[in-house]
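Structure provided below as structure tokens; questions to follow.
Left out: one protein chain. Kept in place: all the others.
So, chain A:
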């Protein structure tokens, strides 16, 4: 019947587009990670023809460079730590807010949620820039803080260009990703469970830890992945707020592709990031709710 034909007609254009502009680029990056860097940046040819005979010119050097280096592995570890810390702080901040929204009257919920989403829709760079102002040495926050440290006879602190600045901004940018799935989870809890627990003599703390908390874990996992993955790959925030101390793996990837022009090694680092992402998505698919409903 025409069913098969319509299937092809529907799926073909977007599928072809994404093969060309998503699947092929990913494969090219995989290939690039085994190629030699070109003399003037870019890539050296991956094969040569000698006496009509085709020979491959590939290497595992780039991968060995990663495994043998302490700098890059350390940086990867540090980035994982930053992303983990960001995720934990996000969870800690998101929980009370998500709970408040979920327990507020139905007619207020949409507005309260919109207020969470609104700042998240403003431009990513604008949100980083806001923190550049707040952390600047002439800013009220730095001056206030240093007035206190001055009174205590401590060294003045510089908030700008520090790991702290990076983490605060990472939290700021990704917080809605935690609040929304957590709210979606908390909103579905049956209030009768809490009533029953109260009738059976459980106090507020027990009701939270024995009922609300365990039920909300899938929401935390889902939000955790949505915060962790983008935090891990970020380069603009460390670039603008981190100075030399706050640098993350994304900065090195950017550097390899834009400044050092060592694409093979940049590809290796990107693939490691891809592998971590895929692993996390797979794990989240197991614990959290169905994937694909909670992005963006």
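In this section, a contact is a pair of C-beta atoms (placed from the backbone, for glycine too) under 8 Å apart; a residue touches a chain by one contact, two chains touch by 3 or more; residues count from 1.
We take it that contacts and distances are computed from a predicted model.
The chain not displayed here is annotated in its UniProt record as "ABC transporter permease subunit", chosen from "TonB-linked outer membrane protein, SusC/RagA family", "ABC transporter permease subunit", "Fe-S oxidoreductase" or "Xanthine dehydrogenase, molybdenum binding subunit".
The residue touching the chain not shown here, chosen from A:93, A:215 or A:260, is A:93. Listed here are the chain A residues that touch the chain not shown: 2, 6-7, 10-11, 13-15, 17-19, 21-26, 28-29, 32, 42-43, 93-94, 96-97, 99-101, 110, 113-119, 121-134, 136, 138-140, 172, 175, 180, 204, 229-230, 232-236, 240, 250, 253-254, 257-258, 263, 266-267, 270, 273-274, 277, 281, 291-296.
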